[in-house]
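The other protein chains are all here in position, but one chain of the complex has been omitted.
Order of writing sets the labels: A and B. Residues in every chain begin at 1.
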Amino acid sequence: MTDQKAPILEVRNLAVGFHTAAGEFDAVKGISFDLYCGETLAILGESGSGKSVSASAVMGILDSPPGFVRGGEAYLDGENLLKLSPSKRRDLMGEKIAMIFQDTLAHLNPVYTIGWQIAECFRVHRGFNAKDAMARSIDLLDRVGMPDPERRAGDYPHQFSGGQRQRIMIAMALALEPAILIADEPTTALDVTVQAQILDLLIDLRNERNMGLILITHDLGVVAEIADRMVVMNAGEIVEQGPVRQVFANPTHPYTKRLMAAIPGRGEFREVLPLPEGDAPKAILEVRDLAKHYGITGGMFGTSTGQTVKACDGVSFDLYAGETLGIVGESGSGKTTVANMLLRLTEPTRGTATLDGKDIFSLAGDELLRLRRRFQAVFQDPFASLNPTMSVFDIISEPWLIHRDVMPKNRYRERVVELLESVGMVADHAERYPHQFSGGQRQRIAVARALALEPEIIICDEAVSALDVSIQAQIIELLADLRDAFGLSYLFIAHDLPVVQELADRVIVMKSGKIVEQGTVVEIFTNPQERYTIDLLGASPIPDPEKMLDRRQRRGISV
Amino acid sequence: MTTPTEPAAFIPPPPSRGLRLLSLLWNDKFAFMGAMFVLLIVLFAVFGPMLFGDVATKMNLRARNMEPFTLDKGWLFFLGADALGRSILARIMVAGQNTMAVATSAVVAAMIIGGTFGLLAGFIGGWFGNVVLRLADMIMSFPSLLIAMIVLYMLEPRVENLIIVLGITRMPIYIRTARAEVLEIRERLFVSAARVMGASHWRIVGRHIAPIVLPTLTTIAALDFAFVMLVESALSFLGIGIQPPDITWGLMVSQGKNYLQTAWWLSFFPGLAIMMTALSLNLLSNWVRIALDPVQRWRLEV
Partner (left out) sequence: MGTYLVRRAFHSFISLAGLLVLVFFLARLTGDPTNLYLPLDATLEARAEFTEKHGFNDPIYVQFGRYLVQLSQGDLGDSLMKARPSIDVVLEAFWVTLSLAAVVVPIALIGSVVVGALAAYRPGGAFDRIGTIAALLGASAPDFWVAITGIILFSLTLGWLPTSGYEGNIVYWIMPVTVLLIRPFGLLVQVARGSMLSVFSSAFVKTARAKGVKERSVIFVHALRNAMLPVITVAGDQAAGILNGAVIVETIFGWPGVGKLMIDSIFNRDFAVLQTSILVTAIAIFTVNIAIDVAYAFLDPRIRHN
């Protein structure tokens, strides 16, 4: 695959700095790598590793100021991109080198049609007239698998789904058949089934045009799936590079080793709690026929149009003491709606959830307040779930101010320190504010807050989704330890299958508001019965190059 | 138990927030001058009437319409004298008090009352939210100068009435901003977290929403202050604001307008004082906006 000929892109000693309030900061500290025709080079790194910044610098679209290129070269066809005049560089952009991004909604101009935006490439670089340029755009849309391209070329970015928008970005980037495509986390925001389609498309186009593909990602599964060679970045430096199989089989740098070890879903299945059998299998929470329908309103007085969206439609399950029940599903499956209803953040349309013989949806006032003590939550985004104006002490002790009988005031400080220590933090942290902590630390604080009321059930809504892999592993371990130490039950909601595999005893698979399949974690992952579950598992990238190659060949895609 | 192994996780707090802000201010020379000027005007407003109250009202027929830029009669007459021979500089220093008092009270009242209504309208919503919003619309669609004129004509043009009228006309902007912010903030996860804990509505509004809305409202108030000052001056100029023998800068401009042909300085200097104060406030609130924005703050440091 990688020829002996010269690389099409040579990056040498690239260094990028940023002006920040705390002085200058080195985001990229002199990195070098090559890219050859027809290969996929993955740049792997966690947030803040400098992987996206390096790509932006090569593309010349660094946010500048405050970012600036400190030094280094990037040779494309023997010319140093970093030293070209702006106009010469513009001639190469789109023509020789192109880029696609993660957040497609933000990266497409909201006020122009997508046909116009693709056609712009032809007008700018080839001087096509509007009509010819549009005709070419429609061909391209067809090529990237956009249904009904002629009509859809006249639509605006917000009228497409995330996966379709990524196809549009790809069409736009590949309009002029560039030699190099840089893809910056192209599938991170997408559901796994859509992710698989986009990755297939990228590989297909790479083979068809023999171009060099740089894939920037944090996801080892994606690397294993489509990359030939990989570069591992940490804190602005390249710590390891080599062929994907070699790096996966035999990582040499400690950081890479740590990263590989942190991959979720490679451990053993948890030993499943024996379901109470025979005489009285008693669940602590029984959910029956839970449903949430939203009426669509419109018209002059916001009256109902009679149409409804069924966010959740007849969901029933039991949760037993001390077990972890995983709920998996793609976006729009209704898994978060279930969580919000059980937390009484959203009122259900119908259904019951019985805790100790009482339907929690019928509770109000003091009874509801007492229920709150038994039911706590950890949310997805640790940056958003902590009030930025409150200190950690205030955040963790707030539940006691609401439930006055839990804790006498003179014990607050002592107990906050205990809780901080139980989530792996120290007493000093109590006086600090959320913005002074990293994402993983904030999620620890959120867990400590959930523990403050000594609940029986904690609902984790995508609680580790926003975190880097290595941090993700730490939080999962923490949750498992706490479960065993305090006998907690978790309702663990995630879109990410490997994460669920690691922590759950039983799993529910949801799609379009309904339960598709449920069973023990071993049953679901090793012997799924429903088509949808099989597709979901099949689309989820496995961080193992050998298995992925196997799977791709079966799908008939050459790598 | 796990131990955190995250590198570079903790960002130490800066040594002193106040000092850092001061050095940021020093780095923006225009904003620094603005801050100094505002400080000067505030000092005049507080101590002016006490120190120069007598000079400002003492008539001196020999100094009638005395020209500016001479020190013959002492530094107080550097900006000349008015038609009754009173020192313009002294009168400017004294008149600042009324202007500042009216503008401060009106803006603070508008911010507190409007902000509270906006918070509640956003949080409670429903018919209450709608009524508040419609009232804000109604006040906004009414020309504020005109509303002030009718009311002041009807009541008496006293300082309290002026404050009430100006306060009411400035309320909509706080209502709308606070409401819009609440609608966004109440969907944030930390508010959900508080609800899951069982926090009461009062706790959610008071502890979780209001502290986030307040800085935005304060930034608006700084800009609004300059605007209210200009409206107050315009009312005084039209003769329906504060009445003689009290003085404001706008009134001084108005009184000087009869002597445009012979003594331009009567109107010019008080007007300049209005403009310089408004400009300083604008410069300062511009700076505050950048200093509070973590994405832009570095600009002030290099």
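We adopt the following convention: a contact is a pair of C-beta atoms (placed from the backbone, for glycine too) under 8 Å apart; a residue touches a chain by one contact, two chains touch by 3 or more.
Keep in mind that what you see is a predicted model, and the values were worked out from it rather than measured.
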Shown chains that the omitted chain touches within the full complex: A, B
Listed residues A:C121, A:A196 or A:I360, member touching the removed chain: A:C121
Among A:V11, A:A57, A:L76 or A:L92, the residue in touch with the chain that has been omitted: A:L92
Selected from A:R12, A:R70, A:H107 or A:K310 as touching the chain missing from the view: A:H107
For subunit B, residues in touch with the removed chain: 30, 134, 137-138, 141-143, 145-146, 149-151, 153-154, 226, 230, 233-234, 237-238, 250, 253-254, 257, 260-261, 264, 267-268, 271-272, 274-275, 278-279, 281-283, 286, 295, 299
Missing-partner contacts on subunit A, residue numbers: 56, 59-61, 63, 86, 90-95, 98-99, 101, 103, 106-112, 120-121, 124-125, 156, 158-159, 169, 172-173, 298-301
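Note that in this section only the chains that are shown with their structure count from here on.
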Interchain centroid distance [CA atoms averaged], subunit A/subunit B, Å: 46
Of all residues in subunit B, those that touch subunit A in their complex: 1-13, 188-190, 192-200, 203, 207-208, 211-212, 294, 297-299, 301-302
Residues of subunit A that touch subunit B when the two form their complex: 19-22, 65-66, 235, 343-345, 368-369, 372-373, 375-377, 379-381, 384-390, 398-399, 401-403, 422, 424-425, 432, 435-438, 440-441, 444, 446, 449, 453, 471, 474, 477-478, 481
